[in-house]
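For reference, the structure is listed below as structure tokens.
With one protein chain withheld, the remaining protein chains of the complex are depicted in position.
By written order: A, B and C. Residues from 1 in each chain.
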Amino acid sequence: MESTDQMRRTAQAVLAAGAHALRGGAYKPRTSPYSFQGLGEEGLEILREVSKETGLPAVTEVVDAGDVKLVSDYAAAFQAGARNMQNFRLLQALGRSRKPVILKRGPAAKVEDLLLAAEYILAEGNPNVILCERGITTFETATRNTLDLNAVPVIKQRSHLPVLVDPSHGTGFRELVAPMAKAALACGADGILVEVHCDPPHALSDGRQSLFPEQFAVMMRELRTIAAAIGKVM
Amino acid sequence: MESTDQMRRTAQAVLAAGAHALRGGAYKPRTSPYSFQGLGEEGLEILREVSKETGLPAVTEVVDAGDVKLVSDYAAAFQAGARNMQNFRLLQALGRSRKPVILKRGPAAKVEDLLLAAEYILAEGNPNVILCERGITTFETATRNTLDLNAVPVIKQRSHLPVLVDPSHGTGFRELVAPMAKAALACGADGILVEVHCDPPHALSDGRQSLFPEQFAVMMRELRTIAAAIGKVM
Amino acid sequence: MESTDQMRRTAQAVLAAGAHALRGGAYKPRTSPYSFQGLGEEGLEILREVSKETGLPAVTEVVDAGDVKLVSDYAAAFQAGARNMQNFRLLQALGRSRKPVILKRGPAAKVEDLLLAAEYILAEGNPNVILCERGITTFETATRNTLDLNAVPVIKQRSHLPVLVDPSHGTGFRELVAPMAKAALACGADGILVEVHCDPPHALSDGRQSLFPEQFAVMMRELRTIAAAIGKVM
Partner (left out) sequence: MESTDQMRRTAQAVLAAGAHALRGGAYKPRTSPYSFQGLGEEGLEILREVSKETGLPAVTEVVDAGDVKLVSDYAAAFQAGARNMQNFRLLQALGRSRKPVILKRGPAAKVEDLLLAAEYILAEGNPNVILCERGITTFETATRNTLDLNAVPVIKQRSHLPVLVDPSHGTGFRELVAPMAKAALACGADGILVEVHCDPPHALSDGRQSLFPEQFAVMMRELRTIAAAIGKVM
């Protein structure tokens, strides 16, 4: 999230194309302290406003145990990011909420580690954990991360928790998002988490992996076709 | 390949389910010299015989430049295995043939390295190279390798060569083969290379990742449904 | 840290062998919530007491931005653990302290990422950052992590910050600690961070990688010999 206008335009586009929820980053954990860090509480205000306008439930990342209460006032669901997958204090604080938590797999985490991280939330009494595959760290440099779709059927064997796939962070390039989203659906994912920006070339972060709204609409149609073929409802 | 009977039963099953070619390993490159090493030339005889009976073209791995001529007498297409992806003498010898070569990606090879390995074959004059993603080496231990489906759309951007996916070696577990085969199709693969055995629990190698014939038949039906939905012909 | 007695016996042993500081874990970030989680504030009390008795400065891990003040009352220096290398709120809170911070490299972090994580501390005004190589995640399973000693000379080229090496977590096996500690010294490390337990077979965590006190003493003598040969003072 960069501004109300940018968020509103993006939200209206994804709503029209069939999105079910609206994720926007107010607190952006960036590798460098000198990169854009997000709008903070101002971002949360924007998210809540645009969520109300569109009716799309708001999801946003929380990066510190001390922020859980504040963020809870603005969002319908939390995201615990890949860098914080083993920030156990944060997970425990999220476990004391009852709102859904999207828990992203860390870049060096085995599926086993992800499932154990989820236990930190579950053990505090919050059963609403949604796992998210978003790419692991490997030697391959053609993609930003290596989206590990194998994790989807592996998790389905071992856990009852729903699984999302994030092909935007998982690949790092918008050209790869639609093919990998379709693959995610075909191998059993329960949903797709994807970055869309109303003007990707001017995005303050992750522009290279953000879909243009038209691309998102095309992808959604393709996903619906595959979903129908395999007996899933979108 | 373990015997004529085992090969014949397997071939008839996959033919009935819609397979287009028959791959059998006569020379098996195994991590340990004390594991089953394949039947060698006897295996090639079996492959040729069962290929004739079923009409399925025979594909088999060749592991040394010195074997190319011999293997050429028995098979319609070659496989250059993952361990030999940078056995450049072998690739050059295959480049002097005109039969198709399935070139498998090495476990530590970037897509870039795979494309450059293909150049060793192409540069000798053989244009019939088929690339195959079969899993890369990562830290994840829930799967034998990490099948990297991202490679499929990445290769499609950079090369005109067809791409197969091998979810058997790529995952190492038969339960994961069908989901990943469907994902491969959905993200653009041109074909699937899969291990089937008429009696997997008694296979001499790779039994854990080999499909039962019935599983293969079910998977083929599912693949046909997805193929139809995305406008592909199988 | 498990008890005052265990800590005291261990501290006296390492003091006698020439250790310069005493690290003990009060808050243990564990992969599973069902593993021993550390003694918490009781552990901090023990650490402070044993530190006073032995004169060894106390170092301990802090796992949440909200704990920095509390831990500061007990310890002379902080450790930011590998799992928290990109817990930027924690790093910023440590940056507002003036006590030294040992920042451990995350298991999937490039050297570049580690240096940028250090910037989160430095940018808040705390110049006392000590980097620590402790093993990265790779495919190799003979060691728990792959201690990446290459990082030592790479960091020395790019930064003025001191570098420690932790061969205990880096390898996961006590037999490998002394050889890798010597190697760390030989390639330019400024210090070694190592796990010692007065009774490793009965340790509540990380016993397999903890040195027996006698092993630590032998290792310290060997390190002194090499240090003398390469003109370093220990």
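Definition applied: a contact is a pair of C-beta atoms (placed from the backbone, for glycine too) under 8 Å apart; a residue touches a chain by one contact, two chains touch by 3 or more.
Everything numeric here is computed off the predicted structure, so don't read it as measured data.
Any idea which of B:S97, B:T137 or B:T171 touches the chain not displayed?
From the options B:S97, B:T137 or B:T171, the contact with the absent chain belongs to B:T137.
Which of C:E124, C:D148 or C:D199 touches the chain that is not shown?
Residue touching the absent chain, from the options given: C:D148.
Among C:S97, C:T171 or C:Q209, which residue is in contact with the omitted chain in the full complex?
C:T171
Would you write out the residues of subunit C that touch the absent chain, in ascending order?
Counting only subunit C, the missing chain is touched by 108, 110-112, 136, 138-143, 146-154, 157, 170-171, 175-176, 179-180, 182-188, 222, 225-226, 228-230.
Against the chain that's been left off, what residues of subunit A make contact? List them.
Residues of subunit A in touch with the missing chain: 137-139, 141.
In the full complex, which bits of subunit B touch the chain not displayed? Write them out.
29-34, 63-66, 83-84, 86-90, 106-108, 113, 116-117, 119-120, 123, 136-137
The definition used in the following text is that only the chains that are shown with their structure count from here on.
Can you list every chain in contact with both subunit A and subunit B?
Chains in contact with subunit A as well as subunit B: C.
What chain sits nearest the middle when you go by CA atom centres?
That would be A.
Could you report, rounded to a multiple of 5°, the rotation needed to superpose subunit B's C-alpha atoms on subunit C?
Angle of rotation between the two copies: 180 degrees.
Can you work out the whole-Å distance between the CA centroids of subunit B and subunit C?
47
If you average the Cα atoms of subunit A and of subunit C to get two centres, how far apart are those centres in Å?
Centre separation, subunit A to subunit C: 33 Å.
Can you list the subunit C residues in contact with two or more other chains?
137
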